[in-house]
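What follows is a structure written as structure tokens; I'll ask about it next.
One protein chain omitted, others in place.
Take a look at chain A:
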Amino acid sequence: MGRYAIRRLLQLVPVVLGTTFIINYMVWQLPGDPFAGRCGQRPCPDSYVTAMREQFGLDQPILVQYWNFLKNLFTGNLGTDFNGVSVATQLGDAWPITIRLALMAVLFEAIIGIGAGVLSGLKRGGFVDNVVTVATLILLSLPIFVTGYLLQWILGVQFGVIEPTVSDAAAVPELIVPALVLASLNMAFTARLTRTSIVENLRADYVRTAVAKGLSNRRVVGIHLLRNSLIPVLTFLGTEIGSLMSGAIITEGIFNIHGIGGLLWRAINGQDYTIVVPVATLLVLVYLLSNLLVDLLYGVLDPRIRYE
């Protein structure tokens, strides 16, 4: 297992290099000058454009730019963005909020999704199963922004139960509703995935054996059935962590949460590669690491899976 983990970690190196190069290259290829649109209807003064290009190395060939980027990345010096604000500080401000929101959303997905899935799977065709099926159908058919605006309007504006937007501190209680909104769609996915898995495994030989052995119901479901049924769910949740870390542009926008999503959105609009590239690089890392974690967890859940 240790060796497997190290091998996987080593594989990260070429993947990170490759993806960052592609990201750099693509940002470079974007049409339009990032500084041309900064002066509205007037053309920007030449001296300004030249100075900015020089400052950010845009006048260098792409390979030199990439080399500078790598050098800066490994020395931990991310520099400033086009607005002259430290990139590291901006990431440092935004990332904890995004992580908090993402973890809460995944938690909701796991607890509510798996809970509902197990319930409906165990009593297939029953009342609870039907309720869960209908509820997930509704959640799946509602786009996130509808759920978001609806909850904001009802809870925030009409009833005043919550503030319509989240404060700068973005404390955990404030993030509950946004996290639920963010989780809503995938909560339904998780529930359905769990349900299918449970229904399938209920007929498996090892469950019958366990019941025949006279094990308690709790042990049969909790240890034997659930552990095996969770593997596909875990795969799903693992990739979900990765995608949620990239920030939820829509949810963050609705509730005015100052996370990575909004930062990335603004940077992409302004073609500010000084933010886009480091964020994308970090996202690649998060994806790779969360996938590795999921793979390692398989071994814990299913004794048949062993890593050499």
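Heads up, the rule we're going with is that a contact is a pair of C-beta atoms (placed from the backbone, for glycine too) under 8 Å apart; a residue touches a chain by one contact, two chains touch by 3 or more; residues count from 1.
Assume contacts and distances are computed from a predicted model.
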Candidate names "Cytochrome c oxidase subunit 2", "Sulfurtransferase complex subunit TusB", "ABC transporter substrate-binding protein" or "Kinase A inhibitor"; UniProt protein name, chain not shown: "ABC transporter substrate-binding protein"
Selected residue (touches chain absent from view) among A:Ile6, A:Val64 or A:Val85: A:Val85
Contact with the hidden chain (one of A:Ile162, A:Leu185 or A:Val233): A:Ile162
Hidden-chain contact residue, picked from the options A:Ile22, A:Ala51 or A:Val64: A:Ala51
Selected from A:Ile22, A:Cys39, A:Ile62 or A:Leu293 as touching the chain missing from the view: A:Cys39
Residue among A:Arg7, A:Lys123 or A:Arg208 touching the omitted chain: A:Lys123
Chain A, residues in touch with the chain not shown (by the definition above): 31-53, 82-85, 89-90, 93-94, 108, 111-112, 114-116, 118-119, 122-124, 149, 152-153, 156-157, 160-165, 168, 173-174, 176-177, 180, 202, 217-218, 220-222, 226, 252-256, 258, 262-263, 265-266, 269-271
